[in-house]
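Here the complex is missing a single protein chain, while all its other protein chains stay put.
Here is subunit A:
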Amino acid sequence: MAAQRAARTNDEADHPSSPVLQFGPDKPLKLDAGTLLSPFQIAYQTYGTLNDARSNAILVCHALTGDQHVANTNPVTGKPGWWEVLIGPGKIIDTNRFFVICANVIGGCLGSTGPASTNPATGKPYGLDLPIITIRDMVRAQAMLVDHFGIEKLFCVLGGSMGGMQVLEWAASYPERVFSALPIATGARHSSQNIAFHEVGRQAVMADPDWHGGKYLELGKRPEKGLAVARMAAHITYLSEAALHRKFGRNLQDREALTFGFDADFQIESYLRHQGMTFVDRFDANSYLYLTRAMDYFDLAADHGGRLADAFAGTKTRFCLVSFTSDWLFPTEESRSIVHALNAAGASVSFVEIETDRGHDAFLLDEPELFAAINGFIASAARARGLGL
C-alpha cells in the first residue's frame, strides 16, 4: 500500500496529469541557494485564450499546498479546482476574457521539479538532494514559463498566502512585467510565529521513522503519520477560534459521553484527523519541508537593503491588497505595512480588509466582499490596460 502510494507520488511528480514545459541543460534555473537546477520542468494549466496583443494574461500563484489545478477538477483528489469559485467562464476572473495561467511551484509535488521528482544524476527521487528553493526561485521559473508563451507583460498576478508572497516577489523582481498585482492574505516576510508553526510541522515529518532522512520514496515508504500531524497543526492556523467554536464547539463525535480514553471524543479531533489523512493522500512530505522553508526564508525588505519601500521603488504596477479580520497567520498589520511601503514608493494601491470569522482560509472561500473588491480592481485595471469589458 505505502509502496504503491510512494510510486504514485514519484510518478505524479515526473509525469503529471497536466501540460509540462521542460527546460534542458541550455536553460538552467538559477537558484538563490547559489546553484543551478537543470534540467527542470514546470507543470501548469491554462484557461481561456491569449489575445493577439498578448495583453490579457493573468498568472495565478498557488499557496503552500495548492497546485496548478486552479479551475479544473483536480486529477488527484477528484475535487473542484481550488479557486473555481473565482475563476472560470463568466466568473469574476472570466476565462472568456482572460488567459489564465497557473503553474505548480518549483519544489512542489504535482509535476514541477521538486523533491519527489527523479534526479537525473542518480535515477532516484531527489529527496533532500534538491537545493533549498526560495519564493524568488519559484517566480524566476514562472517568468521562464511566461516567456514561453511570448507574454511580455502580465495583465495581473494574483494569489493568496504563499501565492501572495509570489505576487509581491513578481512585482519587486519584474515590475515592468506586472501591470497589476493582487496579493491576498499575505505578508512581505514570514513572522517568527509562522516560522515556529512550520518548524513544528517539519519536525513532525522528520520524527516519523518512515521519513528515512528524506529517502523514503526510493525505499517504497512515506512518512504519512508525521505529515498528517504537520497538516493538523497547520490547519488550526488557517482557521479562527471563532470559526472553530461555531463549527465544532465542544461537540462530541458520534457518542453520547466522554470515553475516558484518547479516542477522538470531540468533533474537532475527528475533523483534524480527517484533514491530516486526506492531505497525505495528495501531498509529498519532502515537498512540505521545502515549501514551508521557502516561506520562512521570504523577507522582501531584507532583499532590498532592509527597506520594504525600496522593493517597489518607481513601480508603475497597480496594487490591491486584501486581508481578513480573523486571519492570525497573516494579520491585517502585515498587509498594512506593505501598503505603507507602497505609499512611500508612490505606488497606486488599494487595500481592503474584509470582516469575516473564517480566518486565513477565507481567501479560498465564497466571500462576497472579497469578490466585489477583486471585481472592482480587475475591471478598473482592465480599462486602464485597454482591455474592453
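The rule is simple: a residue touches a chain if its C-beta (ideal position, glycine included) is under 8 Å from a C-beta of that chain, and two chains touch if they have at least 3 such contacts; residues count from 1.
Convention: contacts and distances are computed from a predicted model.
Per the UniProt record, the absent chain's protein name among "ABC transporter substrate-binding protein", "Methionine biosynthesis protein MetW", "histidine kinase" or "Dihydroorotate dehydrogenase electron transfer subunit" is "Methionine biosynthesis protein MetW". Of the candidate positions A:Ala196, A:Leu365 or A:Ala379, contact with the hidden chain is made by A:Ala379.
For subunit A, the residues touching the chain absent from view are 318, 320, 336, 339-341, 343-346, 348-355, 369, 372-373, 375-377, 379-380, 383.
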